[in-house]
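Before we start, here is the structure in question, set down as structure tokens.
The other protein chains are all here in position, but one chain of the complex has been omitted.
Note that the chains are named A and B in the order they appear, and that numbering of residues resets to 1 at the start of each chain.
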Amino acid sequence: MSDAMDDPLAPGNVARAGAFPAVFAEEIEKLFCRNWLCVGRETKLAKISDYFVVDVGEASVIVLRDRDGAVRAFHNLCRHRGTRLCEAREGRFAEAIRCPYHSWTYGLDGRLQGAPSTNDLAGFDRSEWPLLAVATGIWHGFVFVNLAADPAPVSKMLARLEDRVTTYDLGPLVSLRGQVYDVAANWKLIVENYSECYHCAPVHPALAKLSPPTSGENDFFEGPLLGGYMELSEGNESLTMTGRACGVPLGRVPKEEERRVYYYSLLPNLLLSLHPDYAMFHTLWPQSPGRTRITCDWLFHPDTLGRPDLNPGDGIDFWDLTNRQDWHICEQSQAGIASPFYRPGPYSHREALSMQFDREVLRQLGHPRHY
Amino acid sequence: MSDAMDDPLAPGNVARAGAFPAVFAEEIEKLFCRNWLCVGRETKLAKISDYFVVDVGEASVIVLRDRDGAVRAFHNLCRHRGTRLCEAREGRFAEAIRCPYHSWTYGLDGRLQGAPSTNDLAGFDRSEWPLLAVATGIWHGFVFVNLAADPAPVSKMLARLEDRVTTYDLGPLVSLRGQVYDVAANWKLIVENYSECYHCAPVHPALAKLSPPTSGENDFFEGPLLGGYMELSEGNESLTMTGRACGVPLGRVPKEEERRVYYYSLLPNLLLSLHPDYAMFHTLWPQSPGRTRITCDWLFHPDTLGRPDLNPGDGIDFWDLTNRQDWHICEQSQAGIASPFYRPGPYSHREALSMQFDREVLRQLGHPRHY
Partner (left out) sequence: MSDAMDDPLAPGNVARAGAFPAVFAEEIEKLFCRNWLCVGRETKLAKISDYFVVDVGEASVIVLRDRDGAVRAFHNLCRHRGTRLCEAREGRFAEAIRCPYHSWTYGLDGRLQGAPSTNDLAGFDRSEWPLLAVATGIWHGFVFVNLAADPAPVSKMLARLEDRVTTYDLGPLVSLRGQVYDVAANWKLIVENYSECYHCAPVHPALAKLSPPTSGENDFFEGPLLGGYMELSEGNESLTMTGRACGVPLGRVPKEEERRVYYYSLLPNLLLSLHPDYAMFHTLWPQSPGRTRITCDWLFHPDTLGRPDLNPGDGIDFWDLTNRQDWHICEQSQAGIASPFYRPGPYSHREALSMQFDREVLRQLGHPRHY
């Protein structure tokens, strides 16, 4: 093991590597601009013409609902001189997408409909200047985008999760809380942290009490989709401040799964957590080598809202507290690995998924000998 | 056209190119340190020994009025150990220019007059250590500096404007308002914006009403000096909030020019706008690839001050509003072209001067095939 640890590209060095601006740019290009990114729930686009904007590195993407009901995405820049089309983070288009600079106007399908004073422009053909399209995919109510040219469908990437998510019936769930965190740590430290419960006893005493840190098993051991479950301890129904359920049960969870919490990470930006009575997902948005914007949404079955005996805040508060504990320790990790004297140490067996995440990152960055 | 647009050095890419730190440094060196820069009106140096300081990239320049009445400029650094001589942005020298660190003292002509404890310094000759001089030029009341070693006179650069400016008699004008703007956009986007009125209808509804965006003609079609005029619409006397004149007429403007507004850009930092009753000029000071400091002055004939029926604020307010509309859309452009997915699009014929500006920038940066 010590040999591998002295190697600057060994898995344990992955987090630190991202602290270098050049590596960060490479990660944005190869990981965030070529993989499916979760951008939220489809319910954010309730009506025709609704849109929201997400930023991927320095790129900006409009996600909208077209007149035919389809969710589409386009780069947030005019084909004329590159101006941002949408300044607001979300809203509803009137008739079309109009560039505020010179009024070039596009349909919700991206076609250039109007470009003033271009009739006399030799060789200019409007049909050749549509908005730059971005691939989209819907999966159980989640919206994904992919900035690559012609990606395989998102459902293929998530095929192995299909049964599990069907069981939990995530499609109809609604978000009862959306929270945004600004964390002073590299995005990979966040995923490494999510991928192990070796830190749960020191960092999350409440969580460790509700769910023994060494309980459970892993489902998916390598590749971009990793995860498994942990068990709830005797007498606890969910991960909440009180240990009691805070929502109506999700889907038709079989008896043997009733006391489990599933944790999945999909490289590069989705963390999905399934409890018996609610789901939670994080999306990660790297801002710089040492800074990550993180969203967290708590999803409940709509029937929960009609049940005064159930308190969704009990689960929301639990994870808001736990999230903040994680972000803080990740920030301490970030500060530590910034030292030029840092050398990676050995992962324990309880951190197997963190190590697999490191390997997958290296593989996608193109360092094949570490695959 | 599409071929040119795929070329990363094509004119349409000029704005984006400046977003890279290395290109920005090259622009400061080749454009801002080798061309004449307008630094304001000579009236800022009313008396002998008056000075002000301007920063060009990381260089700092003192502009002063010498005892013989001449305007001179020097690098704002002591020949001994480089310390800034002037900390204040403007003021009046007492007898001489004294470095605050070790009291090396210079005349207003730059000669080293005193350097304590250097008599015993072998080979040291005061006459060899004058302040580093910067070329200056006065043109119709405007002060210019040029950081190049031995530049041609500024009047030569502006010769083609001589007749126009003589007609408007800019020399005696006084600034009734100086405004500074901090804009989150590359400096070239500001010039491109100034160079076309294709954006006027969407961005400046009030301006478009006073002065039809497609009116007028261009005078100067290529090179560092570009521009032309637009016409005022029937019933309007000037560009003001009310459409009425706000100052006494400038110079002896001939009948056929009475309803015109002239717009000229001199690469790299001067924008000069001539109205029948007032002049306006902007100077541009790049702070970083995505940030520009812009000054704007409104110049009126002194007789305007004695005329209670004239309200200069009517023109000042008009352009302050219009300026802010421009800065905002330039900032949206800056955000858009920062995306790695941006590709330059086609200029319309109404943006001919913007394209010529791009070409001149490329030419001066030394990319001759785009000339």
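Definition applied: a contact is a pair of C-beta atoms (placed from the backbone, for glycine too) under 8 Å apart; a residue touches a chain by one contact, two chains touch by 3 or more.
Since we're looking at a predicted model, the values are computed, not measured.
Student: So which of A:Gly235, A:Pro308 or A:Pro340 would be touching the chain we can't see?
Tutor: Considering all chains, including the one not shown, the answer is A:Pro340.
Student: For the chain not shown, which residue from B:Val23, B:Ile48, B:Leu132 or B:Leu321 touches it across the whole complex?
Tutor: B:Leu132
Student: Identify the residue among B:Lys30, B:Arg84 or B:Arg307 that touches the chain left out of the display.
Tutor: Of the listed residues, the one touching the omitted chain is B:Arg84.
Student: Which one touches the absent chain: A:Ile48, A:Ile138, A:Ala201 or A:Leu321?
Tutor: A:Ala201
Student: Can you list where chain A touches the absent chain?
Tutor: 1-2, 12, 15-16, 192, 198-199, 201-203, 214, 329, 332-333, 335-342, 344-350
Student: List every residue of chain B that touches the chain not included in the displayed model.
Tutor: Output for chain B: 29, 33, 57-60, 75-85, 87, 98-103, 115-118, 120-124, 128-129, 132, 147.
Going forward, only the chains that are shown with their structure count from here on.
Student: Any idea how many Å lie between the Cα centroids of chain A and chain B?
Tutor: Each chain reduced to its C-alpha mean, chain A and chain B end up 47 Å apart.
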